[in-house]
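Take a look at the structure set out below.
One chain of protein is taken out of this complex; the other chains stay put.
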Amino acid sequence: MEVHMIILTGVLVTVAVYLLLSRNMIRMILGTAVLSHAVHLLLITMGGAAEGHVPLLGESDGPYVDALPQALILTAIVISFATTAFLLVLAYRTYEETGTDDLNYLRRVRRE
Amino acid sequence: MKGNDVILRTVSRIVVFIILTFGVELFLSGHNNPGGGFIGGLVLSSALVLLYVVFDIETVHQGVPLDFKKVAAFGAMLAVLSGTAAAVLGHPFLSQGFGYFDLPIFGVTELTTVTIFEAGVALTVIGTVETIILSISKDV
């Protein structure tokens, strides 16, 4: 189980890096979203998700998994949600202002 | 965007209420069970987003005349204040209390101050989601 999750994390990071390096603004933003998913998976794997039951009283007699990584992931999800949303709005504004979603072209805008 | 999709309109009129009820259920079941302010808020805001998609922004705005930026700010302020209240009362910051009350219809119910904090979180989520959706979609 853990091996699979680590491999999946690796695949996600690969995809995310590919997207991040793209010239298209929207692809770059999707890249950051995938990147954050990858690290959430990593967090839950490092917290030892494979052993134990759901950490809810009354659902099972235990042993329960460590609940802390899940709290961390929820926090991280909220933060990445806010960042992604902000990036989308920023990309939209930039597109409105410059008329392009090409990051290479944006670099030229900066020099002018 | 004046869609004339009768099926979508008719269905969503009912579905929106199901979603809203489900959102409230999720919100209230939080703390000890899966659910809580963040998830409940997301579900509630998805109902609003559905309304925006089916009807246009002006129509919905007549029914729900809220400035969602202010909703978000109010929610976050509520969450911080619920933590600060504990500090004012001489407990450590963010302390929570709970008690059992005999309410008329519900019987003996557990009420906790976490709910205030969670309500703040839910309002923040609703406000933020709607602000983002509206600011992107306004002039398309």
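By written order: A and B. Residues from 1 in each chain.
Everything that follows uses one rule, which is that a residue touches a chain if its C-beta (ideal position, glycine included) is under 8 Å from a C-beta of that chain, and two chains touch if they have at least 3 such contacts.
One rule holds in what follows: contacts and distances are computed from a predicted model.
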Exercise for the section: Pick from "Tetronasin ABC transporter ATP-binding protein", "Branched-chain amino acid transport system permease protein", "Multisubunit sodium/proton antiporter, MrpD subunit" or "Ni,Fe-hydrogenase I cytochrome b subunit" the UniProt protein name of the chain that isn't shown here. Expected result: "Multisubunit sodium/proton antiporter, MrpD subunit"
Practice task
Indicate each shown chain that the hidden chain touches within the full complex.
Solution key: A, B
Fill in the blank from the handout: Given B:Ile57, B:Ala76, B:Ile116 or B:Leu134, the correct residue touching the omitted chain is B:Ala76
Fill in the blank from the handout: Note that subunit A touches the chain not displayed via residues 20, 25, 28, 32, 35-36, 39, 42-43, 45-47, 68-69, 72, 75-76, 79, 82-83, 86-87, 90-91, 93-94, 97-98, 103, 106-107, 109-110, 112
Fill in the blank from the handout: Missing-chain contacts on subunit B, rising order, are 69-70, 73-74, 76-77, 80-81, 83-84, 86-87, 90-96
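Throughout what follows, only the chains that are shown with their structure count from here on.
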Exercise for the section: Mind checking the centre-to-centre distance between subunit A and subunit B? Centres are C-alpha means, answer in whole Å. Expected result: 24
Completion exercise
In the complex, subunit B touches subunit A at residues 32-34, 38, 128-129, 132, 135-136
Exercise for the section: Report the residues of subunit A in contact with subunit B in the complex, numbered from low to high. Expected result: 56-57, 74, 78, 82, 85, 88-89, 92
